[in-house]
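All protein chains of the complex are present and in place, except for one that has been dropped.
Let's turn to chain A:
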Amino acid sequence: MITLEKVAKIYETKSGQVVGVDNVSLTINKGEVYGIVGYSGAGKSTLLRCINILERPTSGKVIVDGVDLLKLKSKQLRVARQSIGMIFQGFYLVSSKTVFENVAFALKAAGVEKTKRKERVLELLELVGLSDKADHYPTQLSGGQKQRVSIARALANNPKVLLCDEATSALDPSTTKSILALLKKINLELGITIVIITHEMEVVKEICDRCAVMQDGKVVEEGPTYDMFSNPKEPLTLDFIKTVLDFELPQKLLDSISGTLVRLQFRGELAEEAVVSDMLQKFSVKGNILHGKVEYIKETPLGIFIMELVGEKTEQEKALAYLKDRVKQVEVI
């Protein structure tokens, strides 16, 4: 659906050149929810804005739904933008327009006749759950409601792609959850491809099929979200994973440990977890679970446990060998 080929954006500023995006190539499939994470200043927004040419890349190719956007004339580009919705952290609603008028503006921009706008706006407000707020002004709405209006506006012209720039970063955790649920619904029911930029790994974990980690304008790692969580390759990715899956043990506890410290990681299905109890029965070792969690990465469980094996050295070794045989990722720490 979206192909970026060696996209670069260099800003000419008074104090010299600033690299916003540095030769990024990405493919985002149709119907996918794709996440881009990175710290502030990594170039996420710039990259996202290159997808609908809000920012014209210095070099590279941007292909959305088979159309090479950089080859379009300004009028054609406007038409192309109608099938790429975008929402922002700051909502950016027109404060002098009602909720209804804000959404209707997107339709007007696409040349939809006035008589046909009303029905579509009401349909969109229904979709985002704001039917009763049509005549309110943005200042009368909460952050979550404002984001819903901006989602309705972005979806007005039946886009194929929805770009989200930190769409939940200004919202509290429970509102974030409800907006993510709405995005999930939009993705599943309308089949819209979604690209989400965020610095919150929770968001990625919740809805992204695949994700990329950015730093200094470059994509440092990319892959299915589950793989990124279960097997991060770059230190930066690990940093982000740790915000959700952190297994630091207190030093005091570490000092008091006599046995072997083992970190087990598996797709947290019950069959696999049974491996641990099997092991404890088969060998004369004791296992103390010190830390552990089953996290759901877009519905797929990922279990991580840290346990201490206590017992005779030889028995410990045998138990460990057994674990290594049955569990994918075992690590002595």
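The working rule: a contact is a pair of C-beta atoms (placed from the backbone, for glycine too) under 8 Å apart; a residue touches a chain by one contact, two chains touch by 3 or more; residues count from 1.
We take it that contacts and distances are computed from a predicted model.
A.B. asks: So one subunit is absent here. Using its UniProt record, which name fits best from "4Fe-4S dicluster domain-containing protein", "ABC transporter permease", "Carbon-monoxide dehydrogenase small subunit" or "Nitrite reductase large subunit"?
C.D. replies: Not shown, but named in UniProt as "ABC transporter permease".
A.B. asks: Consider the whole complex, including the chain that is not shown, and state which of A:Leu4, A:Val21, A:Val62 or A:Met86 touches that chain.
C.D. replies: A:Met86
A.B. asks: Please pick, from A:Ser40, A:Ser96 or A:Thr115, the residue that touches the omitted chain in the full complex.
C.D. replies: A:Ser96
A.B. asks: Tell me which of A:Thr46, A:Asn157, A:Gln265 or A:Gln316 is the one touching the absent chain.
C.D. replies: A:Asn157
A.B. asks: If the hidden chain were put back, which residues of chain A would touch it?
C.D. replies: Within chain A, the residues touching the omitted chain are 52, 54, 78-82, 84-86, 88, 90, 92-97, 105-106, 108-110, 137, 139, 150, 153-154, 156-157.
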